[in-house]
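Before any comments, here is the structure.
A protein chain is absent from this complex, but the other protein chains hold their places.
Order of writing sets the labels: A and B. Residues in every chain begin at 1.
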Amino acid sequence: MNACLKEKGVNFSFIFPALLIFSVFYIYPFIYTFILSFQRGDGIYISEFVGLANFKEVLFYDKDWWPSMFYGGFITFFALTFQNVVALLLALAVDKAIKTGKIYRVIFFVLCVLSEIIIGLLMRQILISNPGIFNQWLDKLGLGFFLHNWLDAKKILFQVGNVKITHALVTTALVHSWKGFGWAFVILLAGLQAIPEQLYESARIDGARSYQSFLNITLPLLTPVIVLVFILTILGTMQAFAMILALTRGAGGLTEVPVMRIYNHLRGSQVGLACAEGIVLGVILIAISFTMLRISKWVRSRWGVLPS
Amino acid sequence: MYYQVKKVIVLILLHTFLLSVALSCITPLLWMLNASFKTDTEFREDLGLKIASSPTLENYKTALTEGNLGFYFLNSVFYTFITVLSIVMVSSLAAYGFSRLQFPCKNVIFFMFLAAMMIPLPAGFVPVYILLNKLHLVNRTGYVLAMTNIGLSFSIYLLKTFFDQLPRDLEDAARIDGCNKLRIWWNVGLPLVAPALAVVIIFNSLNVWNEFVLASLMFTEDNLMPLQVGLMEFYNRNIIQHTLLMASLTIAAVPIILLYLVMQRQIIKGITAGAMVG
Partner (left out) sequence: MHLSKVVWCFIVIIALISGCAPRQDTDEKKIVIWHWMNDRKSAFEELAKRYTSQTNIPVKFKLFFPPDIYSQKVIAAARAGSLPEIFGILGEKKSLSSFIKAGHILDLTPVMKENANEWKDSFYPQTLQTTVFEKGNFYDVKPGIYGVPIDTTLMQFVYNRELFKRAGLDPDKPPQTFDEFITYAQTIKDKLGVDGFICGWGEGWLLNCLATEWAINIMDEQRFIQTLEGKIPYTDEKWIQVFSLFEKIKDSGILAADITTMINKEAEDAFSKGKAAFSFNGSWSVNVYKQLSPELDYAFFSLPKAANASFKIWGGAGSSFMVKAKSSNKDEAIKFLKWLTARKQQKFLIKNTNNLAAIKGCEQDLPPILSPLTDNLDRLTHPNIWPYNEDSRVIEVMNKGLQQTVMGVKTPQEVAQEVQQIKQRVGRR
């Protein structure tokens, strides 16, 4: 009995340092955040228990919260589709036994290692319409018809209720995808290279066209990897804000993402509201991630691939 | 003949696609590098579109002396090194524990680490700051510990999945040889998960090097601040002089790009391995 306890103690000591740091820097602040979310407080003096009022405010009354979720969601959707499709195409291209593939791989990933602030500051200098360096590049490349005011939020491209999609939002989504596609590319390429060549060969012998083997072999076998890329993209994009801040400063709320709102409220002495918003965002993200994992398991079993 | 023409066309299309994306990635960086070597007047004339005719190091000199970026740079190197070291030690120990050893509440604790990756904590630093203040740990130690925590969840998750896939034979052999658990972790476990450790090292280095918000809150001594904080302050004072700004951005970007280029093989291998287990 005693020996068993001792053994458990020894085992527990392996995770003890991690658990200690985690408790101080995550669990303790988490509980604190939770408590604050039920209060109306400015973080200094006022703290008054208001029950669920902050959550009600976020979920039902605040006219800007859901639009900001939508703007974050738009950038995420853009990254999920456009960015990941381009990444997949690039991965397929590099995978097709191109000798220079390694160089491309090195280049494609380089933006991922730079900080959001650096990319944001740099791209603002390049994109801003005066002097319009990017537009001059386009002009020199003969793409003059493509010129426009990249950070402009004046023209609404599309509007649903309070949600307005403008150039500034699309540009933000583009820059974000451009900065982040390297991740998706490297992971997808890894997934492609793990698919055994024999499968393709036997398919070819059976007379399958290349698009058929793509649909029947590549896609299903790649599903777990794609799901991983999706989850990483969603978590990464919904929590990004430094780049957006440096690029457009929120463009009067039209490129304001949830995390930016949270920080603004924290700064504006609305600590309780900010905490409630953080919790709502966290719950949504967890729900999405778990749904994705479920879907992944379902697809894998459906296509007869054993879940690992 | 037909097949060859088709193949050539496909190859050309493929390369055009790849090349254009590759160019889009490096052009802004090259532009930044080029502009950083120009004088302000030269930049105003051609907006950095022409290659610097007489490269000057003046901007770098100003950035390093006036903005003190050289000093902040060394601070950043120090914090990155220490933080990554402690993340590697703490997370690999814990990952080994989660994968191989039995203790109460194991799954609950592991799940907590996982969930932490998804919930942002907007006001979390306030209680941490207060606690650290009471312990007199605000500056360096506090920052290193807080950053260690940020990297923990991901690192533990990755390393645990790696440990799970390792065969246990070697460890059993070591145990029979009389090694205790700690020695097995160090001598057998760690070498086997080396590729995953590479991922842990590189991602956390990136993360710590690029971190800004926490750093600007934690430090009360300006001579202890890391590069990103110094960069932001310097930027806000000199935003107007584009060449100087580009020089300071380059100073912040180059080391991490170099680290990446040196380690890129391990990084790619690591992500590949990580993606496969994920």
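Everything below uses one rule, namely that a residue touches a chain if its C-beta (ideal position, glycine included) is under 8 Å from a C-beta of that chain, and two chains touch if they have at least 3 such contacts.
Since we're looking at a predicted model, the values are computed, not measured.
For the chain that is not shown, the touched chains among those present are A, B, taking the whole complex. Summary of contacts with the chain left out: across B:15, B:183 or B:269, the touching residue is B:183.
Within the set A:35, A:53 or A:170, the residue that contacts the chain not displayed is A:53. The chain not shown here is touched by just one of A:83, A:166, A:218 or A:233, and that residue is A:166.
In the full complex, chain A touches the hidden chain at residues 40, 42-46, 50, 53, 57, 61, 63-64, 128-130, 149, 151-154, 156, 164, 166, 168, 247-254, 263-264, 266-270. Residues of chain B in contact with the chain left out of this view: 82, 85-86, 89, 125-126, 129-130, 133-134, 136-141, 144, 182-183, 186-187, 213, 216-217, 220-222, 224, 232-233, 236-237, 239-240.
Note that in this section only the chains that are shown with their structure count from here on.
For this pair, chain A with chain B, the centres built from the Cα atoms lie 17 Å apart. Chain B meets chain A in the complex at residues 14-15, 17-18, 21-22, 24-29, 31-32, 47-49, 89-91, 93-94, 96-98, 101-104, 109, 112-113, 115-128, 131, 145-146, 148-150, 152-153, 156, 181, 185, 206, 209-210, 212-213, 228, 231-232, 235, 242, 245-246, 249, 252-253, 256-257, 259-261, 264, 267-268, 271-273, 275-278.
Residues of chain A that touch chain B in their complex: 8, 10-12, 14-15, 17-19, 21-22, 24-30, 32-33, 36, 43, 86, 89-90, 93-94, 96, 98, 100, 104-111, 113-118, 121-123, 125-126, 131, 133, 136-137, 140, 178, 186-187, 189-191, 193-194, 224-225, 228, 235, 239, 242, 259, 262-263, 266, 271, 274-275, 277-279, 281-283, 285-286, 289, 308.
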